[in-house]
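Heads up: the structure comes next, in C-alpha cells.
Heads up, this is only part of the complex; the chains shown haven't been moved.
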Amino acid sequence: MTDWGQNLATMRRNAPLVQNITNYVAMNVMANVMLAAGASPAMVHAEEEVAEFAGFTPALTINIGTLSGAWVRSMLLAAKTASARGTPWVLDPVAAGATTFRRETAAALVALKPTVIRGNASEILALSGAGAAGKGVDAADAVGQAEAGARTLARATGSVVAVTGAVDFVTDGTRAFHIANGHATMPLVTALGCSLTGIVGAFLVGQPPLEATVAALAYYGLAGECAAATAKGPGSFATAFVDALANLTPAEVSARARVTQA
Amino acid sequence: MTDWGQNLATMRRNAPLVQNITNYVAMNVMANVMLAAGASPAMVHAEEEVAEFAGFTPALTINIGTLSGAWVRSMLLAAKTASARGTPWVLDPVAAGATTFRRETAAALVALKPTVIRGNASEILALSGAGAAGKGVDAADAVGQAEAGARTLARATGSVVAVTGAVDFVTDGTRAFHIANGHATMPLVTALGCSLTGIVGAFLVGQPPLEATVAALAYYGLAGECAAATAKGPGSFATAFVDALANLTPAEVSARARVTQA
C-alpha cells in the first residue's frame, strides 16, 4: 500500500516557492491554503516579469478563472518558460467550455504541455472535446462521466489529468486512481478547487506527477473531512479547513487516505 | 401580509447562474455569500467574453468599486446585452460621487436602465443629482436623507432603487418599503454591501423586481442578526454571517422579516 502521507512530508520539507497566475476570486484563499499547507505562494502575473519569475520558480500554476487579453499573454509566456525549463506546472481550466475566449485560451495552454490538468468534470469534458453541460464555474457533470474523457486527454497531452468532485479521478492515461476523501460542503466555499491547484503544484516539486497529484487530493479531501467535524456552515467550514491543512500530519494522511486503483 | 420567505425558496429552487462584474475587494466574499445562499456566481468581466456570457446568463450585476478603462467598456457591453435581452440586472454605484470618472461611469450605466440600483445613501444621493457628502466607500449620509432622491431616481429611470443602511428603503417610484432587519456590525465587514447586490441579482430571476429586492434585503439583514448572536467581533461576524445565509430557512425569513410599507 502506498504511503500517501510521505508526499506531504516531502512537500513540507521542500516548502517550495510556487508561482501562481490565478483569478481574482481565488488569490487570497489560495495563498492562505498554500501557506497553511507549508508552501510559499507568489502571485506573479504581470507580462513585464512573469517569464523572469518563471525562470527560477520550481513550480507554476495557471488558472483561467478571470481572464483578460493581457493575462492570457502572461499565461502563455509563463507556460512556455516552464515547459522549456522542465518546470512542473498545473493548468486549471476554469469554465473552459463557457465562452469562445475560454475555449481558445485553454486549448493554447494545453498545447504547452502542462504536467497536470486539474478541473471539474464539466471542464475536463470540455477540454477532451466531449462537450459539456456547464456554462458557469460549477460542475454540471458528475466525475464518472468524465473518466473516459480524462484518459483520452491524458494520452493526447502527456499530462496527468485530475477530475475533482465527490470522488476524484486521476490518470496519466495508463494508470488511474480514485480518491474518496472530501466533503459535500467543499463546493459551497468558493475557490477551494482553484486553491487545490496550488497544492498540487507544491506537491509536484521533486515528486512523480501521478503520485504527487493523488497524494495532494487525498490530503486536501481529508482536510475537508476534518473541517466538517466542527463546521456550522460554509463560513466556519472555510476557517476550519485552513486550520486542518496546517494541523494534519503525514501520519494522519497515511492512515486516512481513501485511495483505490481505478 | 406578504410571505417574504417564499422569494428565498424560489431563488433556491432556481439556483440561478449570476454573472457578476464586481470589484477586486468583493469578488471572493460575494462568491461565498452567493454560494451559501444557494446561487451559482460567475465572475466574468473580460471585454473578450463579457457580452457572450451576458447572452445566456439569467441575471447580471455590475459594481463600479474598482474601475479602470477596460472594465468600464466591459460593464457597458454587458449592460447593453442584458437590456437588449430583457435580462434583469443590478447596478451597484460604489462611491459614485467621489471622482469624475465614477460620476460619468455611473451615469452611463444608469442610462442603460438597470432593473435595480442598490447603494448606500451617499451613493443614491449622488446618482439622484442631490449631491452627497461621501468621498469614500462608506456612507456619510443616513438612509432617511436619501428617500426622496431614491423616489426621484426610480421615477426617472424606471429602476427599483434600494438604499441600504440601518433601515433599508426600497422603492419603484410609486410603492416603497422599509426593511428593518440588519445589524450594526455589517458595515464593519468589507464588501457585504457589494455581496448583497449579488443576492438581489439572484432573487430577480423569475420574480417581480420590487418584491424580490425587498425579500433579498430582509433575508440578508436577518442573516446579520443571526451572526451577531455568536460573533465576538467583525472577523467572527463575517464567518457566522455566511453560515447564517446557508442555514436560514424560508420559514424563518417569513417569520422574522421586518418589512413595512413606507
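By written order: A and B. Residues from 1 in each chain.
Please note the rule applied: a residue touches a chain if its C-beta (ideal position, glycine included) is under 8 Å from a C-beta of that chain, and two chains touch if they have at least 3 such contacts.
Since the model is a prediction, treat every value here as computed from it, not as a measurement.
**Q** Beyond the 2 copies placed here, what is the full number of copies in the complex?
**A** So the full homo-oligomer, as given in this file, consists of 3 copies.
The working rule: only the chains that are shown with their structure count from here on.
**Q** Distance from the CA centroid of subunit A to that of subunit B, rounded to the nearest Å?
**A** Averaging C-alpha atoms per chain gives centres 32 Å apart.
**Q** Would you pull the subunit A residues touching subunit B in the complex into a rising list?
**A** 23-26, 28-29, 65-69, 95, 98-102, 135-138, 187-191, 231-236, 238-239
**Q** In their complex, what parts of subunit B are in touch with subunit A?
**A** My answer: residues 17, 24, 27-28, 31-32, 35-36, 40-49, 52-53, 56-57, 70, 238-247.
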